[in-house]
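Heads up, one of the protein chains got dropped from this complex, but the rest are sitting where they should.
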Amino acid sequence: MIPIDFDDLTADEVSRHFGRRRALSRISFQTRKGSILGLLGPNGAGKSTMLGVLATLLRASSGTIRYGTHTAGASGAALRSRIGILGHDLFLYPELTARENLAFFAGLYGAGDPQEAADVALQRSGLADRADDPVASFSRGMRQRVALERALIHAPRLVLLDEPFTGLDDASTAALVARLQGLRESEAIVVLATHDLDLAEGLLDTALFLRDGRLAEAVARPDSLRSTYRTIMRRTT
Amino acid sequence: MIKTAWLVLKKDLTVEVRSLEIAYTTLFFAISCVLFFAFALVKEGQAPEDGAAGILWIAIAFGGTLALGRTFERERQSETLRALLMAPAARPAIYVGKLLGIVALLVAAEIVLVPLVAFLFQAPLLSHPFWLSAVLLTGTIGFAAVGTLFSAMLVRARSRDVLLPVLLYPITVPVIIAGVRATAALLQPDVELALVRFWVALLIALDVVFVTLALWTFEPLMTD
Partner (left out) sequence: MPKWFIPVAAVTALMFAASPFLIANAPYEATMGLVQKIFYYHLPSAWVFLLSAIVCGIASARFLFGGSPRQDRLAYAAAELTVLFGAIVLVTGPLWARKAWGVWWQWDVRLTSSLMGWMVAWAYLLVRKYGGPGSDKLAAGLALFGMANVPFVYISVNYWRTIHPATSVVPTLPVDMGVALWFAVACFLLLFVLLLRLRVYLEEQRTRLDALYLSLDE
């Protein structure tokens, strides 16, 4: 598998429908490495679907996604090794310990020494002392931290996060924000879907407002997300 | 590829050993099956001819369906199957890892079921251990090969619990026929080894075809 890398991510008229239901409708945007892109919108707007398409888990019904010069169809596994996703459902095995979860995924992503990679990840998550407890015994915030490290264990270029702030307390939220800013500094491309407009403010470089699968507005360097959001939602088109 | 399959298998076994939930419930269910059939079919203390072989395989099939459903339900819980598919690992390797896990589980159940059936039906199941093992192993692999593929496909489908038997049983009819006939042949007082060899050969051919087909179709079936 030839390792690939990319500097930017381009979506070109991406649509996705499920039977008669249109989940995404002609969405286009572009983002570069070292930036955080936010997908904002109400429930059912298509944020999760967009993340699914970006993650190559879903195929777009029409339109293309370009990772630099590569596309999902052509590059397959090599591309997946550069993408990390933190889903709504966390993707952790509850019966396994934090260390085992991390080591398993590290091995799956081809790490040379999965145990060492797991140790490093545990340190970063701040949960090294609970490393050998089953994940089922963790609180939501702790599980989220392990899940985040799992998503990042292979140092992906593209990081996709689906509602990562749900159910987190203040300390965990601050830690996550710091982590995301760190990712931006290390030149990753971060795409973040969230409801939490207050948190997103100050964190996002670009904000995409989605509504009913359509791109209502794209704002660069957004500063007053809440009022922009309200304006967009009040529009009838 | 082998490394991925091994990782998945090790992970599955670790998860299972922690709680042993699927192992215990499948085993108990299979034993209940055996008893159920015993009550239904045994008359005056005698099972119908070849009854022991049939009951054994039915218990394996029903228990196997349950185990398959539960195993993939686990993967559905935290959407970990998606995480597996996201990894750059070759998708067929994931299939192989899961398949070996299911086979291991079923073989463990069979180790308990065979003596039980032999005991309850006074069937000399343990007279030819090598051949019986060959029959059970090849049959189990055939059943699990199709079952693992179909269960994985059904993870995101509706009505998945009832659809698994609907899909699985018609396709695995040859496995059951071969398994039961071969086992029954082994229970005869004078065993016709040529007959047993024939059925085992058929099962091996079937295993090869099914596993190959599954490896080939796993990728297109799992992509959305």
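In this document, chain identifiers A and B correspond to the written order of the chains, with residue numbering beginning at 1 in each.
Simple rule for what comes next: a residue touches a chain if its C-beta (ideal position, glycine included) is under 8 Å from a C-beta of that chain, and two chains touch if they have at least 3 such contacts.
Quick caveat, the model's predicted, so the values are computed rather than measured.
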Quiz prompt | Candidate in contact with the missing chain, chosen from B:Ile58, B:Leu120 or B:Ile171 | solution = B:Ile171
Quiz item: Of the residues A:His17, A:Arg32, A:His88 or A:His195, which one touches the chain left out of the display?
Solution: A:His17
Self-check item: Where the unshown chain meets subunit A, residue by residue
Solution: 17-20, 22, 25, 212-214
Quiz item: What is the set of subunit B residues that contact the non-displayed chain in the whole complex?
Solution: 146, 149-150, 153-154, 156-159, 162-163, 166-167, 170-171, 173-174, 177-178, 181, 192, 194-195, 198, 202, 205-206, 209-210, 213, 217, 220-221, 224
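Just so we're on the same page, only the chains that are shown with their structure count from here on.
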Quiz prompt | In the complex with subunit A, residue positions of subunit B that touch it | solution = 3-4, 7-8, 11, 14-15, 18-19, 77-80, 82-90, 223-224
Practice problem: Under the touch definition given earlier, write down the residues of subunit A that touch subunit B in their complex. | Solution: 1, 52, 55-59, 77-78, 80-81, 83, 85, 87, 89-96, 100, 104-105, 107-110, 134, 150
